[in-house]
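Only one protein chain is missing; all other protein chains are in place.
Per-chain numbering from 1; labels A and B assigned in written order.
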Amino acid sequence: MIVGKKLALRGITLLGVLFSVLLLVVVTLGATGLSDNMLKAIVSDQLRELRTSLAQTIRDPLELEKVLEQRRNQLYDFYGLDEPWYNRLPDLIIRVLSLDLGSARNLKSFSGSSKVSDIVLERLPNTILLVTTALIISGLLGLYFGVKLAIKAGTKFDRFFSYLSSISYALPTWWLGIIFILLLAFQLRIFPPTGMYSSPPPSDNLLKFLDLLWHASLPILTLVVASIGGWIYSVRTMVLNVAQEDFVTLGRAKGLKESTIMKRYIIRVAAPPILTGLILGLAGSLGGAILTETVFGWPGMGRLYYDAILALDENVIIALTFLFTLIYIIARFILEALYMVLDPRVRY
Amino acid sequence: MFKEEIKIFLKGGSGKVGLALFTLLLALSLYVIASFPLDFGVRYWNNPSYWADYPITVPPAWYNFFSDNPKPEHKIISAEEKSFDNNLQLSFRFKQVYDDFPSFISLRLGKFTLNSLNPLTLELYLKRPDSEFILLKRQILTSSFEGNPPFNLYFDEPLRISLTADPDVSFEISSFLSRKYNFKILQTELLSKGAHVALFGKPEKDILIPLKGDYEIVVNLKLSDPKDKVGEARLILGGGVYGLMGTDSLGRDLFVGLLFGFPVALFIGAVVSFLVALIGTFNGIISGYMGGKSDTLIQRASDILANMPLLPLLIFLTFVLGQKLWLVMLILIVFGWPGLTILIRSMVLQIKSFQFIEAAQALGSTRGRIILKHIFPQTAPFVFAQMIFSVPGAILAEAALSFLGLGDPSLPTWGQILELGFRRGGIYSGYWWWILPPGILIMITAFTFLLIALALEPLVNPRLRRIK
Partner (left out) sequence: MMLELKDLTVNYLTDRGRLKALNKVSFSLSEGEALGVVGESGSGKTTLGLSLMRLLPKNAELLEGKAIFNGLDIFGLLEEEFRRKIRWKKISMVFQGAMNSLNPVIKVGHQVAEPLIEHENLPKPEAYRRAEEALEQVGLNRQVFHCYPHELSGGMKQRIVIAMALILSPKIVILDEPTSALDVSIQAQIINLLKKLKWELSLSFIFITHDISLASDISDRIAVVYAGEIVEIGPSEDVLLNPKHPYTKELLESIPRITLDKLPSFIAGSPPDMVDPPKGCKFHPRCPEVMDICYREEPKDFTVSKQRVRCWLYND
């Protein structure tokens, strides 16, 4: 029960974060007059439709204008455009929450819809696919090499990798991606430089999957290389810290096998702090994903950000900002729940 | 005083290398600040006419050392002046030795000082290794001025004649080739290729190949007054390579842009990390030492701010509020301090329980004095190391934002240079000199501060540090 309470408390804090972001977004939009423009655009869209449908029945242009003017006033009233922006905040929050942000300026979804929610949501799985795969791979590799390094702590091998991991921290993810494209896509021609599928994509399901894998290799490699240094380093440090604890010596004294010591006395104990590192690095990996997608033209939410910036499409940017925050909050919550499972000290 | 500390700092390789790199970065930045105007970005970097005489997207000059097929270097030739009667003759002599054509040829005349408003006649001649002078162009220059002589003409903006793209030149040179070699090429076709191909070429089979040898271009100005002067006369032979770092698609000298990036990067890193350290430490000490309501408030605020995803918010805010560097830095500071505050707070809670603090309290020291004299000095080394450690974060964040096209257009940064290279398809076209150096510089700068932070660690690790 105590677990539930603690988890609920974390949940509330994270919801607080989400709400703060939401508030920041809508207040910025309201104060800069952008939300007015957004609503006005929605109104004029509706009026345009009305004009074409009415044009068939009402022949007199003056009459038509009068009807349209009436309708415009109704709509302004409905959306609260005649009131100051802060009165519309609750409405705007609900709009952002439900991704009801009208239509994009130029961008279209793959199926041709220009509704913001369609455009953004259809990219969501692509981003999640990329980020989680990279996270799992770099996590496993980081764990493996971090433990290896901890065993060899103090050797030249260890020092070399310590430097390497700080270089990997100093490497901008997107620049690394560019280097990989130059090297592996253009010089050696092993991987495709951009996209998610060949065009046209193979029709066979298995081939299509392999095609996806082939296209995903470089972006995933980029994300893994960019983050693995930090992983290895933090796993190494945690394992070294734990390995010096008295209970590890006691475990050895008890005559336990070295593999048992490693698994249950070192890695298992180091797992919660390692997870903490992951939690703290989560926002960074998400940022890395935005940039990596941009470089590789991966049709996910990150690339959409870049496209929306170039197209000056603020509706899409609002939706993306909210959605990224939401994903981040959910991921945080899952990881923190996992932390509580792993560390009995927090549970009670 | 800090002898022991400096010794420990310099003991490992990372301290030495980090300090050496930092000195280099600082020296370059100071040089740039001393020698570049502050409005360099607006006045030069983002002013296309300033770069009009530079070759477009060419590799650095040293590329020729590694290349089997050396490309012509960028040449700016000054005129030899001769005047007789009312004629001013400007002649430009040069040798063409490359197996490749110059990328363009253009003429720049400026700073005319005229004593009357009568029209001037300008004639342009070319002498090639295989011919006598050919008339390429005749043009009348008119001007209207009010007031009294002398009149200054072409002072702000020089007169530019692009021989590459001039229809008259194309026409004349194509008719020359047809006369001399019976080689037919249409004026329009020549214009699309660039007339320099014909100016410096001779036909071989169906194509024009570079003709090596001595050339002379002469500009003849018929003046109406012998005292009239032309202050500036240059002939530019566009190179296939340029400078130390090559040029971008606007002809901008990347060396200059990259150089200007040094102080900008250091400025961003220094200001953001310093203010983050200042605010973070202040709030941390207040929160930890004072406790009570201010503690709760600071804790809540930092808990929420520290848990926000930074990049999406940076994108949103700069997109909506404008692409300004100070705004980016402000956002980095606002979202940056809570991390430090959380650490400092827990440190202060520990320090608070030490006996010397209790002793100071018992002696009746004021809160301010205890904070300033006893608590802050305990945290200072740690804060300093954290400050150094947070420099790369700020630089990388600005670079990332610039890379997404949200950089401040009034100041060139490495991220922006890279972004333009990326957007112009630099990866696909293989513009390595445009794409690689800015990334390398960002990396080296970030790495420098990481090395220093690494070397500082044994000095300031709060667990290793004994309480004096």
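FYI, contacts are C-beta pairs under 8 Å (C-beta built on N, C-alpha and C of every residue); 3 or more make two chains touch, one makes a residue touch a chain.
Not measured: the values here are computed from a predicted model.
Who does the absent chain touch among those shown?
Touch partners of the hidden chain, whole complex considered, are A.
Of the listed residues A:55, A:250 or A:330, which contacts the missing chain in the full complex?
Counting the whole complex, the residue in contact with the absent chain is A:250.
From the list A:169, A:233 or A:265, pick the residue that touches the absent chain.
A:265
For subunit A, which positions touch the chain that isn't shown here?
Considering the whole complex, subunit A reaches the absent chain at 245-247, 249-257, 260, 264-265, 268-269, 272, 342-345, 348.
Keep this in mind: only the chains that are shown with their structure count from here on.
Where on subunit B is subunit A touching in the complex?
14, 303-304, 307-313, 315-317, 319-321, 392, 396, 399-400, 403-406, 418, 422-423, 427-428, 430, 432, 435-436, 439, 442-443, 446-447, 450-451, 454
Using the touch definition from the top, list the residues of subunit A that touch subunit B in their complex.
Contacts found on subunit A: 13-14, 16-17, 20-21, 24-25, 28-29, 32, 34, 163, 166-167, 169-175, 178-179, 181-182, 186, 193, 283, 286-287, 290-291, 294-295, 305-306, 309-310, 314, 317-318, 320-321, 324-325, 328, 332.
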